[in-house]
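Removed: one protein chain of the complex. Kept in place: all other protein chains.
== chain A ==
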Amino acid sequence: MKRNRVSARLLAAAAAVAGACGLAPAEAAWQPTRPVEIIVPAGTGGGADQMARVIQGIVQKHNLMSQPLVVINKAGGAGAEGFLDVKSSTRNPHKIIITLSNLFTTPLATGVPFKWEDMTPVAMLALDEFVLWVNAKSPYKTAKDYVEAIKGGQPHQFKMGGTGSKQEDQIITAAIEQATGSKLTYIPYKGGGDVAAQLVGGHVDSSVNNPIEAVAQWRAGELRPLCVFDSQRIPLQGKVTADMGWGDIPTCKEQGLDVEYLMLRGFFTTPGATPDQVAFYVDLFKKVRETPDWKDFMEKGAFNTTFMTGEEFKAWLKKAADTHRGLMEKAGFLAKS
């Protein structure tokens, strides 16, 4: 009896969800008929890979899909390999790809021919924040101190560590250079974990690690967050260290460093996917978002949990693509063609 009531309530909830996004029930009819591949255009162990595997685990644990999800890494050429694979799999709806900023940056920096319009957008699941970090032993207590030091020092004196070349970390670095009018030395490393360790070891002066990449070192009192590159503070109240939480980190703009950057964590599927195929995945991600495991993951990584689909998502992508082109053009990162 009890079970019946629960499932009835679930049905009602599902109907409400379907109704809310204006779908006729019949449209949710498409179901995958074989295993679905999640392509990760990055290596194992990175942020996108972790998120893909969390989703795989949640789907499996809560039995959200009749067919299994398989995670496949295609990291070649700064992720170009993965995007080209999806682009060339027209009308194969059993393939979705998780994106990071290389969706925009890789084609611009390398000239490999793909763009976001080549694929079918599904949903934005979250936005990843960026935080300016320094070593806790350094004298800089606020972003203001650090910016003053950069302005007062020699050009190239301050070293910024980051992931990859001509990708999000270096774009932010270039934006900081433009905002301060002073040059930094950018050192590209393989992954965010390496960067955080190099900063703790004092080999670089600062980094723009994502929260999840540096939170352990912050809690251990080895790194200090100076500001977050978002328009508002991270809306999390809990304490991470004894006296500070994510919400206590000021925005960079508050500190007089007018730089904003967020990284897309979203999904695309192959070109030519039909609306009911897209609707299936949107629905799946909505269910994933409802699970406590996902909420926990979002909070641990201090993600910005904005969710977007459909036209709204497309408009956001269009704007983000333009922003990236502008930022990379200003920084001189565009591939010569």
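The criterion applied here is as follows: a contact is a pair of C-beta atoms (placed from the backbone, for glycine too) under 8 Å apart; a residue touches a chain by one contact, two chains touch by 3 or more; residues count from 1.
We adopt the following convention: contacts and distances are computed from a predicted model.
**Q** Looking at UniProt, which of "ATP phosphoribosyltransferase", "Ethanolamine ammonia-lyase large subunit", "Cobalt transport protein" or "Tripartite tricarboxylate transporter permease" names the chain we cannot see?
**A** "Tripartite tricarboxylate transporter permease"
**Q** Could you tell which one of A:36, A:75 or A:131 touches the chain left off the display?
**A** Going through A:36, A:75 or A:131 one by one, A:75 is the residue touching the chain not shown.
**Q** Which chain A residues would touch the chain omitted from the figure, given the whole complex?
**A** On the side of chain A, residues 43-45, 49-50, 53-54, 56-58, 60-61, 71-72, 74-78, 80-81, 84, 109-112, 156, 159, 164-167, 170, 185-191, 193-194, 196-198, 200-204, 212, 215-217, 219-220, 222, 293, 296-297, 300, 333, 335 touch the unshown chain.
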